[in-house]
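Notes follow the structure.
With one protein chain held back, the other chains of the complex are shown just where they sit.
Our next item is subunit A:
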Amino acid sequence: MDRRRVQGPETSVVPFPLLDDAAPGVVAPPLQAGKRAGGRRPEDMRPIFLRTGLISQASGSAYIEMGRTKVACAVYGPRQIKKQQGFSEQGRLYCEFKFATFACKKRRNHQRDSQEKEFSQVIVQALTPSIRLEKLPKSVVDIYVTVVENDGTASCLAAAITAASTALADAGVEMIDLVAAASLAYQQRRPEGDAPTGENTREAGAADLVLAQMPSLGDVTHLLHRGPVDWAQMSRAVEQCIDVCAKIHAVMVHSLREHSAAEQ
């Protein structure tokens, strides 16, 4: 018998419906009296739980929960840049974004796949404008993001950016502003804020948007959109995300204040 192969029947069926983002046939439940599941209005996000300083070994850390989306983020550094990476007059950010192997409906591999690598780049690009990297010559700041539970991939990315920025502030890295990120999904041609997996479908016409912004300065630091959407809807969605970012900013400030008050 060949033990290197999985001994299974020649024909098999999928054991359960994969409620992955790509699964067809999953349609968002219709609005009930203008509200979504959980009594949210279309533009509302899920309540946020954000706490800093939970990882004792890190220079700064943050943990965020939005519904069942759970993301932990740790910041280490600034530390000296490695010799082989060369001299750099400005500091650098390095990010490692990882879904825990059990975070999604399908098991993830231990090695980072291309989506995780791309999200790492997105997080670096979203945070770089907010950090005074000229103050950190020859140094690198490491950001490690672990998604413990994925309830909507777009919301995971937004939560990761928000948590990473809070963790950087917690680590005492000099910044010009915090970065807040919001996500939304277009459902039957209307934008709905912060959609969990069941609502966030990639059926024909489905689309999502992640937008990161420095709320006090107003500048947009990242924008990631996919899916066919008319121009009018897109501009409305961008405005809606910017509004939500201001609300997330208040939560970030509150949790940072609370943590520093508790330390004193």
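Here, contacts are C-beta pairs under 8 Å (C-beta built on N, C-alpha and C of every residue); 3 or more make two chains touch, one makes a residue touch a chain; residues count from 1.
Everything that follows uses one rule, which is that contacts and distances are computed from a predicted model.
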Chain not present in the shown complex, as UniProt names it (candidates "18S rRNA (Guanine1575-N7)-methyltransferase", "DNA-directed RNA polymerase II subunit RPB3", "Ribosomal RNA-processing protein 42" or "Gpi16 subunit, GPI transamidase component"): "Ribosomal RNA-processing protein 42"
Touch with the omitted chain, as defined above, among A:54, A:148 or A:242: A:242
Contact residue for the chain not shown (choose from A:81, A:141, A:161 or A:214): A:214
Options A:50, A:171 or A:229, residue touching the unrepresented chain: A:229
Touching residues (missing chain, whole complex) on subunit A: 14, 18, 20, 22-24, 114-115, 117-118, 121, 125, 128-130, 202-207, 214, 217-231, 234-235, 238, 242
